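Read the structure below first, then the notes.
For this depiction, one protein chain was excluded, whereas all remaining protein chains were kept in their positions.
Chain lettering (A and B) follows the sequence in which the chains are written, and residue indices restart at 1 in each chain.
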Amino acid sequence: MGKLIIQDKAVVVPGETLAEGMDYLPGAGTYRLGDKILAEKLGLINIDGRALKLIPLSGRYAPKRNDVIICKVIDVTFGGWRFETNSAYSAMLSVKDATSDYIARGADLTSYFDIGDYVVAKITNVTSQKLVDLTTKGVGLKRLRGGRMIKVNSQKVPRIIGKQGSMVTMIKKATNCNIVVGQNGLIWLSGEPKDEVTAVSAIRMIEANSHIKGLTDKIKDYLGFTGEVGEPEHKEYEHKENEHKEYGHKEYESSQNDDNN
Amino acid sequence: MGYAKRTNNRGFDELRKIEAKTGVIKNADGSAYFKIGNTAAYAAVYGPRNLYPKFLQNPSTGILRCSYNMMPFSGTGERVRPGQSRRSREISLVTEKALLPVVDLKEFPNAVVDVFIELIETDAGSRCAGICAASMALADAGISMKDLVVAISVGKVDDKIAVDLDYDEEAYEGGPVSDIPIAIIPSTGEFSLLQMDGEISKEDLIKALSLCKKVVPKLYEIQKKALSEKYTKSD
Partner (left out) sequence: MADDLKSHLISSFEKNVRFDNRGLLDFRNVVIEYSVSKNAEGSARVKVGDTEVVVGVKLMIDKPFPDTPDEGVIMVNTEFLPMANPDFESGPPGIEAIEQARVVDRGIRESKMIDLKKLCIKKGEKVWIVSIDVCTLNDDGNLLDASALGAMAALKSARFPEYENDEINYKTHTAAKLPMKKQPVAVTVYKIGKHFFVDPSKEEEQNIDARLTITTTEDNTICALQKGGDCPLTLDDITKMLDIATKISKELRSKL
């Protein structure tokens, strides 16, 4: 008979035994060794029926198709731009994916994106060798002007965005800051200096407490926010493989729908 | 006669006092501090990240690169000259080999995971402390790992087998001493680091390695606690 060794939502470390016997199935972030299932990463365990899944608590961003990321121009080539993506891999944006404008051959590409510019872009393709292609065609995909950037643990990004963007929308409304959250853990903010400070500390609170219950209320209290949070009844923290698709801002949702058609 | 009582009053299977923490280097993707007795190591992990020069890249997997270094004032005698020595390079190599069996970097072709180990003070067992810290730092960095790696030294002092030798025991003059640093993968019991200085019989070596296994669960629990601590504190 199979036996579960850990509880749902437990924090586990690599090599830790999660279950014994053949009744349970090793899901993402876990593996079978003999008749045991062990953890393969530092993470939270999610028990879904007989499947054991591990939600990572840390780790650098790994580029995925359809992710909207914030990246920095590091090179301008004949046919486009190379970007640093806050991951192990750089990404390419070709002229044809950058804009619907007509760009003449040999035009000065730096007048669109110059070295050092931060750009919101969507990943269109990732090869097995991790060549990453980007597009900046789509609503909300653009060069970021002014403002400042912070880095967060990319595993906490879904929590910072919240369901349907509820969390980040609340922070935006409460602080009057413009905020763009990249799936790759870069967050851009622009507002009044004191307001930016408030927004950053709210984001840091979410990052540090992403695993606790009632986080939305906690952040709401911190911000002194009185409006509707726009989030359905608070549910247990759950993480789906495709959670990045819940990327909240309306503008991105629409561009994603276009892509699916 | 023989070595009836350890010079440090510990039991023969007793470890020195251990202190372990993670997340100690804010810039790093993962980090840890591991102190056993008066031997203390910091480890910081950066990556997976870009690897240059390009000829070092491996298109089928990410690579692990370890660097062991003693701070100039950390040694038991004179100042250690900064920079790499033959000793530090060899320890970097065996550290890498000790960690490699558990680390899975297939998802990161052409990339590198850098592990920097710095010893702030040493009183024997520094490579083992470094490996313990590095293994925790890798887990803290969210690297995919089959297990943590636990490392400790064991040895024979005169006629007795003891774990976690300190500097005084390594320098014991009343009889032959052997010092055997090992690393173990707890879930399989396999050894991923095995070195020895001194002399020992085949039978005693097997005994020593078996004694070592006794302390592995204790070390694993300490590493586990340090890793999960920051996520399990209630608020």
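Here is the rule we use: a contact is a pair of C-beta atoms (placed from the backbone, for glycine too) under 8 Å apart; a residue touches a chain by one contact, two chains touch by 3 or more.
No experiment lies behind these values; they were computed from the predicted model shown.
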Legend entry - Residue, one of B:2, B:53 or B:77, that touches the chain absent here: B:77
Inset, instruction - By the contact definition given up top, give the residues of subunit B that touch the hidden chain. - result: 24-28, 38, 40, 42, 44, 46, 49, 67, 69, 71-79, 82-84, 114, 116, 118, 120-123
Legend entry - Hidden partner interface residues of subunit A, rising order: 73, 114-118, 145-149, 190, 192-194, 196-197, 200-201
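In this text, only the chains that are shown with their structure count from here on.
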Inset, instruction - Can you check how far apart subunit A and subunit B are, centre to centre, with Cα atoms defining each centre and the answer in Å? - result: 34
Inset, instruction - Going by the contact rule at the top, pick out the subunit A residues touching subunit B in the complex. - result: 11-17, 29, 31, 33, 38, 40-42, 44, 56-60, 62, 87-90, 128-130, 155, 209, 211-212
Inset, instruction - Report the residues of subunit B in contact with subunit A in the complex, numbered from low to high. - result: 29-30, 47-50, 59, 62, 102, 104, 107-111, 139-148, 185-188, 220, 223-224, 227-228, 231-232, 234-235
